[in-house]
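Here the complex is missing one protein chain, while the rest keep their positions.
Right, chain A next:
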């Protein structure tokens, strides 16, 4: 028998084996015939010379003397042909391909008489594991992407857009996000894989889609299920989704106590169920989307509540009243807040012949707690307006009100009663423990108003001395809080801005419009600031409106409200 020569060298001939058929190399004993992997030997022309038992199990039709191309898959036949024509100079990468329902890796070796021995390795399990691993990795990456995208926005419509678009891209061909009802309408977000996302508010009948009402009402999530496309009402189909619907699935989005909505997924073509991995992925997607949507919904609600509560605490927009220009600017201590412990208000007199009351103050403390107290003080001052002729009385009443309240904070403030009289503005200024106002004369001289008083809300009695003066055209009265003068920074990093620098800066402001002075002072203080943070900073400037006594109502500049 010449077969022993033709098997690869690593297989040693042995005497042990005897009762084997000729074509398995019976003389070989512990020969390649016993190798637990399929081995085929074929000649150059593709005729099978020998094969072992394992090969016969893999290829039941194969037998010695038969043709390789009649029993083996084409990829192996091709590989045999090219190897027989001339083995590659270097070891080629192993070939892998399907044989029946198995995945097989094939390695050829040449024998000296021109035959080719194919060593086959059943790789099905490894291959399956690799495919699953790859899929899992992709899903994991995708989920990370999806999570980042969903978490990036707290805007509810945007979050719905993103959810629908991602679902259409990764879970189905089209998706509809049905959000919980607002009145009789539902917000519907449509997305197609290659199209725009569209949002509409529509009246829909949730009962027209099986499972939708329960999902919307937040019953325990039913397993995602495919529906008969015939049961689907027209409103479910996204505009632009022209393909015939093959399958539909309704997936509730868990919102953790907040309704998050329902996702309807559509695929064209034949009904197709999720594979295990896909189903798991869809569930994870729904969990992420639900969490993001409920966070966005909560944020939106909280923002609306905060905005409503904050509206009364925000500094007012100032303009000209009764022939006098008022300008103000407020910068809260922390950049993420809009309110703080400084405040100002301008209460116009009932007519141009009566005084307008300006109040600017500083509540001890910063942040929301201080801001809430500024709201109370502003309301109290508003109620005391009829008594504004007598600043001392107003301060006494405010002091009483603060002493009897529970918060135990005090306030310093300046009151200014202002009246335009021909070509001048009459001013009565009273400081209650606050920095006295500065008067910027037309020639750039800066004077300090001679008013002194005790702070309000700390002692049983308050005393204060008023100061009367007038403003000529181009002159400014500046009320400010200590956030300006106590701004810490400068080129050396730790110096206070100080009253001296403020006065020096104001000498350049003679004749400037009130808004420009306010902006100038705020800018100088802000530029002075180092990185160490700052206190609330409020500035109000009072100047003559050069237009002469203005009409009672002036248009407010709404576009500048945020300045």
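Heads up, the rule we're going with is that a contact is a pair of C-beta atoms (placed from the backbone, for glycine too) under 8 Å apart; a residue touches a chain by one contact, two chains touch by 3 or more; residues count from 1.
Assume contacts and distances are computed from a predicted model.
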item: Choices "Cobalamin-binding protein", "C-type cytochrome", "Monovalent cation/H+ antiporter subunit A" or "ABC transporter permease" - which one is the UniProt name of the chain not shown; value: "Cobalamin-binding protein"
item: Residue of A:97, A:135 or A:157 touching the missing chain in the full complex; value: A:157
item: Positions on chain A contacted by the hidden chain, ascending; value: 148-149, 151-155, 157-158, 162, 299-300, 303, 335-336, 338, 490-494, 504-505, 508-509, 511-513, 515-517, 519-520, 523, 526-527, 530, 546-547, 555, 557, 559-560, 562-563
